[in-house]
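The other protein chains are all here in position, but one chain of the complex has been omitted.
This part shows subunit A:
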Amino acid sequence: MATDTLKSSTAGAGGLRRVLLDNGALSALVVLVIAMSLLSGDFLTTQNLLNVGVQAAVTAILAFGVTFVIVSAGIDLSVGSVAALSATVLAWAATSEGVPVWIAVILAVVTGIACGFVNGALISYGKLPPFIATLAMLSVGRGLSLVISQGSPIPFPQSVSRIGDTLGGWLPVPVLVMVVMGLITALILGRTFIGRSMFAIGGNEEAARLSGLRVKRQKVVIYALSGLFAAVAGIVLASRLTSAQPQAAQGYELDAIAAVVIGGASLSGGVGKASGTFIGALILAVLRNGLNLLSVSAFWQQVVIGVVIALAVLLDTVRRKAGATPTAAGATSGPGGSKGRQAAQYVIAAVVAAAIIGGISLWNNGSSGKSTKLGLSVSTLNNPFFVQMKAGAQAEAKKEGVKLTVTDAQNDASQQANQLQNFTSEGMSSVIVNPVDSDAVGPAVRGANKADIPVVAADRGVNKAKTATLVASDNVAGGRQAAKTLADKLGGTGKIVILQGTAGTSASRERGQGFAEGIKAYPGIKVVAKQPADFDRTKGLDVMTNMLQANAGVDGVFAENDEMALGAIKALGSKAGKSVAVVGFDGTPDGLKAVEAGTLYASVAQQPKELGRIAVQNAVRAAKDKKVAEMVKVPVKVVTSKNVASFK
């Protein structure tokens, strides 16, 4: 169906067909937009298209910066970290240190440029391969933003957060920033000395040097530009969330690189365009947005995204192989006249496309489904706890006979904001959010508030926005109970270590806080070490192994979740459950098995299925405008070998 439409809409305009044939990424985007429009009535609405724009903005701005680097035959893996670092610097300076906001903004931009400068200097003068230099910066940037923020998100100053808002009530500022940065990129690439040098250096570095270009110096400038763009992207990202997250923009460098390559740039350098990169970023955003609207399973979404990235680039390669020949290359970009004709074709194509899309989008005023539709945005599905919560929610939805769309935010606050935005424009009856971060989710929830869609918070609260109810187990209380259980087991004396969760997450903060409060009652217990293992089993194993090297005589371990506890048990080997008592948190199936086997002394069990179930119940009630309690506490229980049977 999609291809039929494409044919009929292009057959009339020969110019449009030409443009599409000449540009693989653009045709991929058009196909994608048509397919999404046909598959979901909610896709082609003005609001949703603006959403796509906002959702593309951060990736696009990062990708513009990376375009400079890739055109000059380099690579920049550090942009995601640098974006987070710049935003953190801004928020820290303005909020924590009280520096005037405009100086804080300059500081943030300077931070980005400085990171890029260091990259460039390492590559030009230190002769490091770009991959390695920027990989190092990826780690340094992330680390520094954690250091500066102490691992916690910092509120973004109000005046800068307006960048995340809309202009005149409808035009989102991130879209505006993206367009401006795109035009600047096009100008730099096409018209400036440094831009033309990028193509020369990427095309043949030695030839460029022997033609008098100061290649080393220019490379430094190129990477600094990339850092500058990363800083801008970081500021836009943090404004949308009104909070600077030290863990923001993880993995965005790969999205940015993908956008650049989808846009037709070559990783071996010398080729690349601002317009191509822009289209590449749009393809990724349309895809994520459309898959949300289509309620594609969160797991399958990643598969689809990967396949589309490969297809988009494949399409371009095939097209080039088939069409691009010596004379064709010469003819299409020949002198004067044909260049003007080509430009005219582009304009015609753009106008036709805009007219079609605009027309349909006005006609489409969102879906008018009457049945109850719920949206659930889960912070991550990489963790059995949330998978169970999702299962409980789905089971309840089935029972109630409502449609439930589940999305996975992959622990990324801005992806979650996108998903909530999509739920809102889709006209969900009610939305359940399991926040990645309580502060960062605020603006998106406020958007739902504005659209009169009730929001249920699950597991973690939402700050600075209205929620119908909060369904949560009490992490702080759970931490206290864990402290008591472990201390009692050790008889009130002993040395213990703590495996912390991902720095900056609320679960880690609250559980850690509860545990610290609880353990104070036992002066005989000494916490000899405390290290983060990111809620991850493998890291739990590694970190525990390292800590055992330094602290041989440990009597007890508190892990802020079961996964890390299981890793610690692996590290302890035969000592686990015998000479060392391990207490975990969450009561996941694997955790309970370990409790049964005796290697895990206790786990503070939340009841994720129950949590999901209650969240859906409340969401349905809220959708029907029935009264719901402001707070529903899902009980937390300490599971030991004595009562484990009743939890299975």
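FYI, contacts are C-beta pairs under 8 Å (C-beta built on N, C-alpha and C of every residue); 3 or more make two chains touch, one makes a residue touch a chain; residues count from 1.
We take it that contacts and distances are computed from a predicted model.
A.B. asks: With one chain of the assembly withheld, which option in "Sugar ABC transporter ATP-binding protein", "Aspartyl/glutamyl-tRNA(Asn/Gln) amidotransferase subunit C", "Circadian clock protein KaiB" or "Cation acetate symporter" matches that chain's UniProt protein name?
C.D. replies: The missing chain's protein name, per its UniProt entry, is "Sugar ABC transporter ATP-binding protein".
A.B. asks: Which one touches the absent chain: A:L39, A:V271 or A:A516?
C.D. replies: A:V271
A.B. asks: Out of A:S78, A:T95 or A:S197, which is the one that touches the chain we can't see?
C.D. replies: Considering the complete complex, A:S197 is the one touching the chain left out.
A.B. asks: Please pick, from A:L210, A:V303, A:A521 or A:A645, the residue that touches the omitted chain in the full complex.
C.D. replies: Touches the omitted chain: A:L210.
A.B. asks: Using the touch rule from the top, list residues of subunit A that touch the missing partner.
C.D. replies: 190-197, 199-200, 203-204, 206-214, 270-271, 323, 325-335, 339
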